[in-house]
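Just below is one structure, and these are the notes that go with it.
Of the protein chains in this complex, all but one are displayed in their positions.
Naming follows writing order (A, B and C), and every chain is counted from residue 1.
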Amino acid sequence: MKVFDLAQPMRKGMPQSPNHPAYTHSLVRRHGDMVRAGGGSAANDLLVMGTHVGTHVDALAHVSQDGLLHGGVVAADVQSDAGFARLGIDEFPPFVGRGVLLDVARVHGVEVLPPGYEVTAGDLSAASGDLTINPGDAVLIGTGWSRHFQDGQTFLGTRDGVPGPGVDAARWLAEREIAVTGAETIAYEHIAPGAGHASLPVHRILLVGAGINIVETMLLSELADASVTEFQFILAPLKLVGATGSPVRPLAVVP
Amino acid sequence: MKVFDLAQPMRKGMPQSPNHPAYTHSLVRRHGDMVRAGGGSAANDLLVMGTHVGTHVDALAHVSQDGLLHGGVVAADVQSDAGFARLGIDEFPPFVGRGVLLDVARVHGVEVLPPGYEVTAGDLSAASGDLTINPGDAVLIGTGWSRHFQDGQTFLGTRDGVPGPGVDAARWLAEREIAVTGAETIAYEHIAPGAGHASLPVHRILLVGAGINIVETMLLSELADASVTEFQFILAPLKLVGATGSPVRPLAVVP
Amino acid sequence: MKVFDLAQPMRKGMPQSPNHPAYTHSLVRRHGDMVRAGGGSAANDLLVMGTHVGTHVDALAHVSQDGLLHGGVVAADVQSDAGFARLGIDEFPPFVGRGVLLDVARVHGVEVLPPGYEVTAGDLSAASGDLTINPGDAVLIGTGWSRHFQDGQTFLGTRDGVPGPGVDAARWLAEREIAVTGAETIAYEHIAPGAGHASLPVHRILLVGAGINIVETMLLSELADASVTEFQFILAPLKLVGATGSPVRPLAVVP
Partner (left out) sequence: MKVFDLAQPMRKGMPQSPNHPAYTHSLVRRHGDMVRAGGGSAANDLLVMGTHVGTHVDALAHVSQDGLLHGGVVAADVQSDAGFARLGIDEFPPFVGRGVLLDVARVHGVEVLPPGYEVTAGDLSAASGDLTINPGDAVLIGTGWSRHFQDGQTFLGTRDGVPGPGVDAARWLAEREIAVTGAETIAYEHIAPGAGHASLPVHRILLVGAGINIVETMLLSELADASVTEFQFILAPLKLVGATGSPVRPLAVVP
C-alpha cells in the first residue's frame, strides 16, 4: 500500500487568495517559558487564518447566485454570527471512495499547462481514456500547477493567469454526478491573464447548481509523476460547524 | 463499507483546555455584502484557534523534559518564530493503517467510566481480549467520555476529574511500539478530582520517551456502540509547518 | 500638572464580557529569532481581541433598537464586511474637554458600592454637589468598582451583580446633553444579582436615543482617592474605521 499526501505545506507567506484572511502560525508558548515542577514543559501555538487557505474544501454555503445557495436555500435566512445553519462544511460527510486523476497536462505532453489555459470537456474526456467516471466519484484535474507552489507570483498568476476548467468542463463533470472534484490552483477556475477572480462561473455550476464540493490548491504532481490514475481517495475536512470551507489533508491510497 | 467519523464538532464555546487559545469562527463576509456583476456572491470566514482544540493530534514537539524533546533534540535549538524546525506536526506522516479500540468502559460493564478513574495496564490487557496489538498500530482507548462532550463542565472535569491512562498503561502501550494512540478526553491523562493538568506523566512517556503521537478529544462512542474493535484508521492532520499539533478529522473504516 | 491614567492594564485573562472575543497578546518574534548583520534584532507581537475589551469606548453603531441606530439610521443598511458605513467609532471625534467625576461611592460614605446597587438620578445629583454639568461635558460615575478589577469573579459580578446607573440616572444624564460618559464596570448598566447582561436599557437610552458614547471598565479609583472632581478629560480611541468600539487609554489632567 502506498499513501500519497495531496496537501501542500501550510506556512506563513504561502500563496493564497487575497480574498481570504492570510494563514498565520505563531509559536505562543515555547519550551522553557513555564517549566513544571518535574522538569516538563509544553509549547503551544496560535493559528489565525481563513478557511480557504492552503489545500482546502469549499462548502456549498461558500457561493450563492441571486441570493440562493444550492437547492434554493435562501442565503440570508441561514447566515448569522453562528455561521451557516445549512450547507456549512460540517454537512460534508467525510469522503472515502473512488478517486480518479484526469491528467490534462499529460494529454498535452507537458509537465505544466500554460498559464491561462482553459481545460475543456474534450481535455477531460481525453484524459479519462479507458477510465469510467461513476456517479459518486472524486475527480481530480491535473494541470501540473502544483509544481509552481514555491513560486508564489507564478502560482497566483495575477499577471499571466492560471490554467483551469472552463464552463463546458464543469458541465461535463456535473453531468457525471460526481461527489467532489479538486485541482491544483488557488481557485478551481480558468483565470485568463490579468482577469483576476472577479467572476466564478465554474463555482456557480458546481457548488450552487450541482452540489459538488471543490478542493483547491491540491498537491497532485506526485500522483501524476507516479502515473496513478485510480485510487482510494480520502477527504476529511475539519468539522467546523457553519463554516464556508476548511483546510484539509487529502490522501490517495493505492494498493 | 462503513465510515465512522471520530471527530467532535468544532464550534465556539466547545469544551477545550484553558491552556490553549480558544476556538473562534467568525463569518466575516456574508452573501450580499459584495455581489458580483452576474449576481454571484461568496461568503468567507476567519478562524482563530490554538492547535490543541477540538479533536486534535499532539506533535512530538509539544512536550519536553529537562529541555529535551523526543530523541534528545534540544528544544531551545529548534524553536523560533518560524515554529519548530524539528518534530513539528508536519513531520507526522498521514496514518492509514490498522486501528484497534480498547473499550475499557465495556470491560467494566458501564457506558462511561467514572470521573477520575485511572485506566491501568490490566484494563488495556482485558479490553484487548483476543486482539493482538502489533507494532505500528493505532490504539484508541474507550472510556465513554465522548458522551459528556455537550456538557462542558463535566467533560472538562475540573472538579471531579476525568478518566484516563495512568503511567503503567502508558508503559504497556510504549512497549508494544504502537505508532499512535488516542482517547476521548481533553488531555490523554488520568486527572484526579481537583488535580488539574499540572503534571503530564503520560505525555512524557509517550511523546518524549517513546515518540508516539497522541490524539485527544476523539469521538469514540459510535464506534463503541457498534462494537467495532478493529478497523482501518485514518489520521491526516493539517500539514502545519512547525506547529505543536493540529486539529484533525480521524476516521475509522470497516469493510 | 498631574496626569491620571484612567485605563486598566490589558493582559490575557483580565475580566471582560463573554460576549466579546477575549483579549490575547502573543509575543510572536523574540529577540534572537532573527539577528541582523550588525547584531540588531526586533521583537514583535500579535493581538487578537474584541473592540469591547479592557477600558473601551462604545460607538453609536454598537446598539440598535427595533433595527434602528441613533438618529433613525437603519442598521441593516450600513453594516457589511467593511464594518459600519455610519456611526462607527471612527466618527467619534477625539474628546479634549471638561470632565467631572460624580463619586457616588463617596456620597454613600463607602469605598465601593455594593454589588447590584442601582445608581439613581438622586445619587448623581447628590454627587455633583456644587458642580454644574454643562452640555458637552464628559461625566464619569464613581462606584469604586475599579478596586475589584484584580478579582475577576467579583468584578464580573455574575452571581452578585454589579453597581451601575439605572434608567432614571441615564435620563438625568441625557437631559444634560453631555458628550460622553463613563464608569468602572464591564457594562455601563445596573446588573442585578444573577441577571447577567440580558437587557441593556441604559445603552438604549444613551447610545440609541441620546447619541452619547459610553466608556466602560475605567480605572477611577485613583481619581476618587485624590478627591479630583473636575479635570481636563482626554479620550482618543483608535481610529478603527467602521468598528463598534475601541479600546482606549483615557486621561484626566489637573493643573
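Everything that follows uses one rule, which is that a contact is a pair of C-beta atoms (placed from the backbone, for glycine too) under 8 Å apart; a residue touches a chain by one contact, two chains touch by 3 or more.
Computed from a predicted model, the values in this text were never measured in an experiment.
If you put the hidden chain back, the residue from C:Pro9, C:Gly71 or C:Gly122 that touches it is C:Pro9. Of A:Val28, A:Ile133, A:Ala236 or A:Leu251, it is A:Val28 that touches the chain left out of the display.
For the chain left out of this panel, the touching residue among B:Thr24, B:Thr120 or B:Ser199 is B:Thr24. Touch with the hidden chain on the side of chain A covers residues 21-22, 24, 28-30, 33-34, 48, 80-82. By the touch definition given at the top, chain B reaches the unshown chain through residues 24, 26-28, 30, 46, 48. Listed for chain C, the residues touching the missing chain in the whole complex are 1, 3, 5, 7-12, 19-21, 25-28, 30-32, 36-52, 54-55, 61-67, 69, 75-76, 79-84, 90, 93-94, 96, 198-201, 203-204, 234, 236-245, 247-251, 253.
In this text, only the chains that are shown with their structure count from here on.
If you sketch which chains touch which, every chain touches every other chain without exception.
For the pair chain B and chain C, the distance between mean C-alpha positions equals 41 Å. Averaging Cα coordinates per chain places chain A and chain B 25 Å apart. Shared interface positions of chain A, defined as residues touching 2 or more other chains, are 26-28, 46, 48.
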